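All protein chains but one are shown at their positions in the complex.
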Amino acid sequence: MQGFLHQLFAGIAMGGVYACMALALVIIYQATHVVNFAQGEMAMLSTYVAWTLIASGLPYWVAFVLTIVFSFAMGAAIERLVIRRFPKESPLAVVIAMVGLLVIINSLVGLIFTYDTKEFRTPFVGESPVQIFSFHELGALAVTLAVMGLVFLFFRFTRIGLGMRAAAANPVSAQLVGISVSGMLSLGWGLAASVGAVAGVMTAPIVYLDPNMMLNIIIYAFAGALLGGISNPWGAVLGGFMVGIFENLMGAYVVGSELKLSVALALIVTIVTMKPEGLFGRRLVTRV
Amino acid sequence: MSTTPLPATPAMLSRGTSVPRIARPSSPAFVFALFVAAGVAVMYLATGYLLLQATQILVFAIAILGLNILSGYNGQISLGHGAFFAIGGYATAVLIAKLGVPFWAAVPLAGMASLIVGLLIGLPALRLEMLYLALATFSLAIAVPQLLKNKFVEGWTGGVLGLQIPKVAPWAAIGLDRDQTIYLYALIVAVIVFAMTIGLLRGRVGRALEAVRDHPVAAETMGVDVRRYKTVAFGISALFTGLAGGIGAVVTAFVAPDSYSFFLSITLLVGAVIGGLRSVVGAFFGAVFVVLMPNYAEQISQAAPWAIYGVFLIVFMYFMPDGVMGVLHTAWSRITRPTTP
Partner (left out) sequence: MTTLLELDHVDAWYGKTKVLHGMSLRVERGGVTALLGANGTGKTTTLRTICNLMVRPTGAIRFLGESILGKSTDNIVRRGIAHVPDGRGTFVQQTVEENLRLGAYSRRDRAAIEEDMERMYGLFPKLRDRRRQQAGTLSGGEQQMLAISRAMMLRPKLLLLDEPSFGLAPLIVKGIFETLRQINKEEGVSILLVEQNANLALDIADHAYLVESGHVVLGGKPHDMRQDETIRRVYLGG
């Protein structure tokens, strides 16, 4: 029983990471109608930035905050420089461009930092206050929940959050109330990149830091986002947690840890063919 | 069903009515024969590494052609075509290494396996929106190495270490060594595959496919069974890439899970994009690029080829969505446009 509980809670902890990534994906999808295949690599790059800052002697949480700032700028820059240039009428072109971005980031990071695995310190060292979790798992869960909570409060209670929601829901009307929709798009990408960065930083101590670190994780995030419904941010968050638990339990008791990714793949294929809108979302329609 | 929103440029070798008769070069059949002759010449003139590269170019040309058929004619996207390459490679390896099938028979059989998988995937894939298909194939591409390593099929696939393939017997009867034999085999398969495609596309099948791609509703009302065409096209796409994977396995003489990583699918995608997603001939040029470019780029750094792939994907999608062949075709049309009286 003890083992089962531990697996369950480990799944919840990883679920927090997947939920963050899924949230980032959905924020971007809602804002710009783009599936950001490069989201994982962006998060990975942010994690390397954090690693560099920490390695240069900065206290962990200072590096953490600076990383978030960097990620925000990076996300906004990518939207402004790359995404914006592709017209909405070519979703295929954007998909391929995002894959291109993925490859560029992956190879540049490999170039600068090499493909050697690096250790990433966790600030949560020592005895865990709650026995079922390891201290890092608990800390990661707390941080990811806090970040998602902040995002929720931002969207619900701030003027800009309202503006972003409006711009995503009805861009024409948003312009008619004086909202700069293009500004909101950059903001959305920046926000998503920051949320992704948190996921990356929280996951690196567990999976170790290397340029391919996020390639598997993004699949779980996709699965979570699809499960919850890629048009619904909070559904995606729930989906992320569900995938985390499911994947961990399947890996521990059914398929073995080497096949965990296939579980995610099976999940994705099933959702996409049976119920593409997921549990809580609406169907994606490619705008041609 | 989604239609690919790229500017409609006719495939290089479709009806050909846009080019005035006077200005047309020697008929396509002649040009094709030239290519084949050149290919045979290469077999005798190139040795060692060069011959290997030439073989790889043929392998990738076939594989990329598979992807082009899917994206150019079916209007679907596959970010995971490496999976078919893997099926072809592993099936070939198992047939040769475990069942003693001669390589020249193993490859087509492996191709059939890939074809069947393609047909099975093709039917449900029809119903998927482009983004969902992209997500699913992307996930597949990342999961392939793990799938290949898994315990349940280890007996056949050799697990993490993969399978060694016994070296093929050269066709000494016609005076070829091993490398030349493999090259010639690849050339023959390439010729058959390209000729078949070009031939089909110029005829009724090609017109039907274009109708299916551009005006599916109209095509349906005219009696074209859209679903059958698209499913078969998916299958053929898988067949070609599977054949390529099989030949590729013979070339490297082993298969291992990490040879079929996500980045293989990227390589195929890059080749398709550079040549032109709708171009048959483009597949060949795309192959030349992805096989030869790393040679030069790696001198800068190991990561350089990938950075270049990534940049090219973005740049091509923005400036040249129809790839190099699209640019050439537009340029050719401009040069040969009849002057208005």
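Just a few scattered comments:
When the chains are written out, they are named A and B in that same order, and each has its own residue count from 1.
Just so it is clear, a contact is a pair of C-beta atoms (placed from the backbone, for glycine too) under 8 Å apart; a residue touches a chain by one contact, two chains touch by 3 or more.
The shown structure was predicted, so the numbers you read here are calculated from the model rather than taken from an experiment.
Here is the thing to keep in mind: the chain we left out touches A in the whole complex. Only one residue in the set A:T114, A:Q131, A:S180 or A:S257 touches the chain that does not appear here, and it is A:S180. Residue-level contact of chain A with the missing chain is found at 159, 162-163, 165-166, 169-170, 172-181.
Operating definition for what follows: only the chains that are shown with their structure count from here on.
One inter-chain figure worth recording: chain A and chain B are separated by 33 Å, centre to centre, where each centre is the mean of the chain's CA atoms. Here chain B touches chain A in the complex through residues 2-6, 77, 79, 124, 127-136, 138-140, 142-143, 146-147, 149-151, 262-263, 266, 269, 273, 301-307, 309-314, 317-318, 321, going by the rule given at the top. Within the complex, the chain A residues that touch chain B are 35, 37, 82, 85-86, 89-97, 99-108, 110-111, 215-216, 219, 222-223, 226, 256, 258-259, 261-262, 264-265, 268-269, 272-273, 276, 283-286, 288.
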